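One structure below.
Here the complex is missing one protein chain, while the rest keep their positions.
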Amino acid sequence: MARIELNLAHAYRPNPQTEVDYALLPLKMTFEDGGAYALLGPSGCGKTTMLNIMSGLLVPSQGSVRFDGKDVTADTPQQRNIAQVFQFPVIYDTMTVAENLGFPLRNRKVAPDQIKKRVGEIAEMLEMSGQLNQRASGLSADEKQKISLGRGLVRPDVSAVLFDEPLTVIDPHLKWQLRRKLKQIHRELKLTLIYVTHDQVEALTFAQQVVVMTRGRAVQMGPAADLFERPSHTFVGHFIGSPGMNFLPGQVDDSGVHLCGVNVGLPISGVPLPGGDITLGIRPEYVQIVLPQTPGALPMTVGQIRDVGTHLIVSATISGHAFKVRLQSTAVPFAVGEQVWFRVMGDKTCLYKNEEIVE
Amino acid sequence: MNASNKPVNQKAWFLILPVLVCVAFSAILPLMTVVNYSVQDIISPERRVFVGTEWFAAIMRDEELHAALWRQLTFSFAVLALEIPLGILLALSMPAQGWKASAVLVIVSLSLLIPWNVVGTIWQIFGRTDIGLLGAALQGMGVDYSYTGNATHAWLTVLVMDVWHWTPLVGLLGYAGLRSIPDAYYQAASIDGASKFAVFRYVQLPKMRGVLVIAVLLRFMDSFMIYTEPFVLTGGGPGNSTTFLSQFLTQKAVGQFDLGPAAAFSLIYFLIILLMCFILFNWMQRVGTQAKEGDHA
Partner (left out) sequence: MKRIITNNNSHKRTYLRVSSAANQGEEMELKLAGISKKVGAQPWLYPLDMELRPGAVTVLLGATQAGKTSLMRIMAGLDVPSTGLVLIDGVNVAGVPVRERNVSMVYQQFINYPSMTVFDNIASPLKLRGEPNYKQRVTELAEKLHIDMFLNRLPAELSGGQQQRVALARALAKGAPLMLLDEPLVNLDYKLREELRDELTALFALGNSTVVYATTEPGEALLLGGYTAVMDAGELLQYGPTAEVFHQPSSVRVAKAFSDPPMNLLPAKAVSGGVQLSPAFFAALDLPAQEDTVLTVGIRSSALRVKPQEGDIALTGSVELAEISGSDTFVHLNTPLGGMVAQLTGVHYFELGTHVTAYFHPRQLYVFDASGMLLLSPGREGVR
């Protein structure tokens, strides 16, 4: 169990000039001991690079990594005592399940009866006690992934367990069982767990705090509710939520926020806004349908109404901007092609300047 | 109503007719001739007597043949015992990427490019005590080295020559096998605290199983049929200590013009190789499918 502090950057080339040369732009981040974190972002955002730097498989081109205050930047994964679970199961084909689980302890020359005891405990936790003497190569993908995980947990003093998109090869209907297992393990062992994924469901389910990353930058770190309700960066608003947040460009002056020729008013909180360009963000779930010509409401043309089973997704356009609204129930008082009025300024609305939140 | 099958074009047969004719001439007709000869006693080109399975029975009792067969098997197994481990070692030592990898690959493969009789000639001269580096060096060290006079020396020289010639093949196959192991295995092993030997035993060797079986198959077959190199080097001597099976057969057929027994024996030779290939091939298939189940990558 360790507290991990990162204060680093990582560039592809020795003399990075612009942002594009960096795989990870300079960042400072702390992962508390015993916390469950997720690194969430699209491919190429740098999340796997960050994970490999934490595990020691990669050395950052500048900066340091500290475990419990100790500088481990130059240490190997072995020396840092971390465990890593990869995208596809990594097991030793020639060994049984018990031998696989006990391998790290055997390499440390732990006494055989202690190994047996510890392997038994971990197998119990992973619900694999009945398969200890089976050959590991004959098992299914999710059982092999459990073994990979078990190998990491078997060391009593493991500092952190790092996961690199571990559910990629698992059957969809078994994924939730493994997620449940991970949460249980976290609760019981109280280890520091760091999970890399591009799937928001995995990240938000698994982690207490999610770090959203894009193009080498960590744009927000927070719990799922914060990321959903109050994304501090337009990328977070876009990436989290299905569909993501709607964004409309506009202008601010003393009288209010002007979008597409309509004055939608000022934010309810009364916080003063910087003048000039602004972007308004509102999630499809929080848009309200109002009567036509209501002051502060935007008129939009309905392009498509899609029944997605549990709710409706309405796609509309205003002045060429796409806009999505999520409605419960099956009854909508309008049809495709009609003009509908939506209120977008509410307590769930976020306002952004240069992609960063201002309100 | 049935769905129509793919269109059938009988004219395609004409296109492969030339190939069929060539194969018939060079392989099928000779094979049929050999089978024909194997059941006859050919006293002279005009006088032939049908003897049925007499030659086959005679072969089973032939002491010389048994000796040659035994020599051959010992040779083949010695070759495997030396070349496979050395080949694996070679594969492990070769760099994985960059210009060095290409350079090493080329240098290592050089001995594979040499025509086989030239290989024999190289070693023939190499082993001479007057002008050969090896011979002279051994002489200088006090060893009374002579591949023409001493049977053990002849054996060892042929063995070393074969190892020199063919180990790079095993090395190259092993190298290809090693390259296909995903990095994650090495990373996981390092995280598990495995020593270099443990990595070799539990990660590299199991993953190389497929290619190694191919290497064993190829080397066994080739060494079992070896002819040119020992023939050029020692001529089968001293005596018949390095007369391996193929040379023995040729001597019988061409040298003594005993076509009948030679034909019979060559059929048996063919069947032995077929049997060994069948066994090794099936083993290979089984290992291959096991490996496929094991990896989900």
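The chains carry the letters A and B, assigned in the order they are written, with residues numbered from 1 in each.
Simple rule for what comes next: a residue touches a chain if its C-beta (ideal position, glycine included) is under 8 Å from a C-beta of that chain, and two chains touch if they have at least 3 such contacts.
Bear in mind that the values here come from a model prediction, so they are computed numbers and not experimental data.
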item	value
Option from A:L204, A:I278, A:A297 or A:L351 whose C-beta touches the chain left out	A:L204
Which of A:R179, A:R215, A:H258 or A:H321 contacts the chain that the document leaves out	A:R179
Touching the absent chain when the full complex is considered, from A:A111, A:L291 or A:V308	A:V308
Absent-chain contact - pick from A:Y37, A:F163, A:F239 or A:F342	A:F239
Touching residues on chain A - with respect to the absent chain	42-44, 172-173, 176, 179-180, 183-184, 187, 198-201, 204-205, 224-225, 227-229, 238-244, 283-285, 304-311, 313, 315, 326, 328-332, 335
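Methods note: only the chains that are shown with their structure count from here on.
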item	value
Inter-centroid spacing, chain B versus chain A (mean Cα positions, whole Å)	56
Residue ranges of chain A in contact with chain B within the complex	55, 57, 76-78, 82-84, 86-90, 92-95, 103-104, 107-108, 137-138, 141, 144, 148, 151-152, 169
Of all residues in chain B, those that touch chain A in their complex	182, 184-185, 187-188, 190-195, 198, 202-203, 206-207, 290-291, 293-294, 296-297
